[in-house]
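Of the protein chains in this complex, one is absent; all others appear in place.
Chain nomenclature is as follows: A and B, assigned in order of appearance, with residue numbering initiated at 1 for each chain independently.
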Amino acid sequence: MAANPMKIRASNKDGVTEVKVLISHEMETGQRKDASGAIVPAWFITELTAKHNDRVVLGAEFGTAVSKNPYLAFRFKGGAKGDKVTVSWKDNKGETRTDEAAIA
Amino acid sequence: MRLNLTCRLVGAALLALATGHALAQDAKVADELAKYREALADGNPADLLEVRGEGLWQEKRGPKNASLEQCDFGLGPGKLEGAYAQLPRYFKDTGRVMDVESRLVHCMMTLQGFTFEQATKNWYSKPGTESDIEALVTFIGAKSNGVKINVPATHPEEAKMAKMGEYIFYRRSGPQDFSCAICHGQDGKRIRLQELGNLTTQAGAGEAMKTWPSYRVSQGTVWTMQRRLIDCMRQARWPEPKYLSDSVIALETFLQKTASGTVMATPGIKR
Partner (left out) sequence: MNNQRRTVLKSGSGAALLGILASAGIITPGMALAEWNKAAFDAKSMADTLKALGAGTPTESKDVQVTGPDIAENGAVVPVGVTSTLPNVTMMAILIEKNPNALAASFTLPEGTEANVQTRVKMGQTSNVYALVKSGDKFFMATKEIKVTLGGCGG
């Protein structure tokens, strides 16, 4: 199953850019059992990086306790309207996805 | 794990009731729950599904390799703005009163060439299995945002369905002799911390209907109105109707008629 796109919102106010990210991911804990009683293997995002243009503005590491369809909000100084914010994640199966948005 | 989570601990809140500060505590619990819901509203994961739904709407699929873009939800082929707010309605081409989901499945069959079984196989998602219908309904529903619900049910077939829906709403049946109206027919009722809407009034039905489809945080996915109502019947210990049954569409028609005039705000986000 190919990963679905993220939803990234970035807006600048008074010199600070606020970024809100929604990610489409199951975030399976590895503790849940399916209908036949078998453990559903853990499947979750482990690492995430956010960049403003080419500069890293946030690094994140997730465990299985991050909710399904993860949400992340953070703020960094700088950023101008139209600048690019890029978010990349990688999960424990090695799948990755990168999406970008322009600062509003 | 999920089920265990679901049935844990109202203890703290209940303990508070025993301390003699019941009302003050009650208000505080309500405040904190409002805070919780507010925190979830900004960044509704349903938005992800809406994007996927838009893609599915335009994608050429099925044996006929066609998109859904010519699907007519009552306002003309491909006209989605405000369409959800006017469903269910009577469709001449099928001679039936259809809701958004039955119409969507109809289009998947006629335009794209899917069989009924293919179209409805994953009508709701399970962990690891996505549902195209959930995504498409989220996309179509959002196209009615800001539009007033308008289901006057004036066509004789629509009027008949609304009447049937009303009858089902009030009918007590099943092993618990339960009806929808027992929980949803009065103001100020709740189950544990969950406030129950009075669906017999415009305000109550409006509050409920305007927010569906809705993301259920307990399920990690969007529920369509069909799923909501079918699960209500399960909870009432009634036999569960089949997906797209007339009984479900009838209830929807009754509720949408009662809710008419309320402005749509979907996708919602709920417990």
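Methods note: a contact is a pair of C-beta atoms (placed from the backbone, for glycine too) under 8 Å apart; a residue touches a chain by one contact, two chains touch by 3 or more.
Everything numeric here is computed off the predicted structure, so don't read it as measured data.
**Student:** Using the document's definition of touch, tell me which of B:Asp26, B:Asp72, B:Glu130 or B:Asp231 contacts the absent chain.
**Tutor:** In the full complex, the listed residue that touches the missing chain is B:Asp231.
**Student:** Tell me which of A:Met6, A:Val57, A:Val85 or A:Ile103 is the one touching the absent chain.
**Tutor:** A:Val57
**Student:** To test your reading of the contact rule: which positions on chain A touch the chain that is missing from view?
**Tutor:** Per the touch rule, chain A residues meeting the hidden chain are 16, 29, 31, 46-49, 51, 55-68, 70-78, 86, 88-90, 96, 98.
**Student:** Spell out, residue by residue, where the missing chain touches chain B.
**Tutor:** Touching the chain left out of view, chain B contributes residues 1-10, 12-13, 29, 32-33, 35-37, 39-40, 190-194, 217-218, 220, 231, 235, 271.
The criterion applied here is as follows: only the chains that are shown with their structure count from here on.
**Student:** List the centre-to-centre spacing of chain A and chain B in whole Å, with centres computed as mean CA coordinates.
**Tutor:** Measuring from centre to centre gives 28 Å for this pair.
**Student:** Show me the residue ranges of chain A that touch chain B in the complex, using the header's touch definition.
**Tutor:** Residues 1, 4-7, 20, 22-24, 26, 28-29, 31-34, 40, 67-69, 71, 73.
**Student:** Within their complex, state which residues of chain B touch chain A.
**Tutor:** 1-2, 42-45, 47-48, 51-52, 127-128, 130, 220
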